[in-house]
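Yeah, one chain of the complex is gone here, protein chain that is, but the others are all in their spots.
Should a chain be cited, it is by its letter among A and B, assigned in written order, with residues numbered from 1 in that chain.
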Amino acid sequence: MEAMELSEIPAIQKLENLLLVAVPRDLTDDDVLRLRRQILQETRRYRSHWVLLDFSRVDICDSFFGRFIQSTARMARLMGADVIVSGLQDAVVETMVDLGMTLPHIHAVLDLDDALALSRENQPLNQSMDGRDADEPSASSASSANESMGWETSDVGWAEV
Amino acid sequence: MAEEASKRIHFPIHSLIDVIKARRQGLEIAIAMGFPQAEANKVAVVISELGRNIELYAGEGSITLTTYTGRGGYIEVVAEDRGPGIPDLDLVLDGGYTTSNGLGLGISGSRRLMDEFEIQSTVGQGTKIRALKRLR
Partner (left out) sequence: MTTKEELRARIAQLEQAQMQAAALYQISRDLAAARNEEELLQILAWPTMETEASRVSLMYIDLDPSGEPEWAKTVASWDRQDTTTTAAGTRYHLPEYPLARLWMADPYEPQLISDVTADERVDEEILELLIQDNDRALATIPMSQAGQWVGLAFLSWNEPHEFGEEEKEIYRALTGLLPPVVHNRRLLIERERSVIEKLYEISRNLNVANSEDDLLQALAQPAVEAGASGANLAYIDLDEDGEPEWGKIVAAWQREGPPPAPVGTRYYLPDTSSTRTWLSHPEEPVLITDVVTDTDEREDKNLNGMPVHSDASALAIIPLTLAGRWVGLVTLYWDEPHEFSEQEVEIYNALISMAAPAVEGQRLAAEAHARAEELAALNELGQVLTTRLDVEGVLEEAYRQASRLVDTTNFYLALYDPDENEVILAIDVIEGDLTKPYVTWKNRQGFAEYVIRNREPIIAQNTYTDWADKKGVGVHKRASLSGKGVRVPLSVLAVPMVVGEEVLGMIAVRDYDDPRAYDEHDKKLLSAIASQTAIALQNAQLFDNLERMVEQRTAELRESVEEKTRLQQEIIEAQQRAIQELSTPVIPIMERIIVMPLIGSIDTMRAKDITRSLLRGIGEHRAKVVILDITGVPIVDSGVADYLNKTIQAARLKGARTIVTGISDAVAETIVDLGIDWSGIETLADLQTGLIAALNSLGIRLTREHLNR
């Protein structure tokens, strides 16, 4: 099996405030080091507020992956960016939960759309935003799994019945 | 009904690439046997965890998959190495090791994912781990 396709396909892309990382299916230790370094480089380059780790291609997610996610998140935070995980497959999710790998301090979304929505609606902790309430709940603060991410007004209209 | 058959596949482990190969094949085999996606995924993760341990601590070893597709079918994963062995086996099995130590999490996690789990380890001689998941 060939080594990771990092060099061939640009797996890291910038999209608005997001840095998109398409996590390859299988990672060796060296691959991890390289990828992480790259992520940090790009984050700095684009001054991204969010790093999206998309796991759509990953069908076997062991504790190694778990550690990868945690370490990347920690490093990204140091650079002022928050990590979102997306695209986790059902079987993978079940195994992760059985293993006890619940990624408590990391956002999780279904797909890229939701990730974008999230990045547009929230700002990470160490960045102030204009026109937002001071006591807005911040998405990157330590939150329980189900902390409300809502606010008062929304773009989604709803006809009054 | 599928024929009763017993197959054994041997994967020598010398590098992480061998681990990746073994787990991928393991996943395919498990799905082919009729395991639900999630269960096959667990088998693959176990292969991955045990294989990584072999590579990390012993340098080399082997993973053997045995499948039985009759009534009471199962897939069995045996990971063997002649590495340094595991001291404090009880601590490891209880998951007492912190997450920073990959060895602990890998083994205790694997135990949770499978139906049967056995470790034989002698310090200075090696380790043999056997895990089994049944087809229900």
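Here, a contact is a pair of C-beta atoms (placed from the backbone, for glycine too) under 8 Å apart; a residue touches a chain by one contact, two chains touch by 3 or more.
From a predicted model like this one, the values you see are computed outputs, not experimental measurements.
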Candidates A:48, A:63 or A:86 - the one touching the absent chain: A:86
Positions on chain A where the hidden chain makes contact: 85-86, 88, 90, 93-94, 96-98, 102-103, 108-111, 114, 144-146, 148-156, 158, 160-161
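One rule holds for everything that comes next: only the chains that are shown with their structure count from here on.
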Contacting residues of chain B [partner chain A, same complex]: 16-17, 20-21, 23-24, 27, 37-38, 40-42, 44-45, 48-49, 52, 99, 102, 105-106, 109, 112-113
Partner chain B, residues of chain A touching it in the complex: 1, 26, 28-29, 59-64, 67, 90-92, 94-95, 98-101
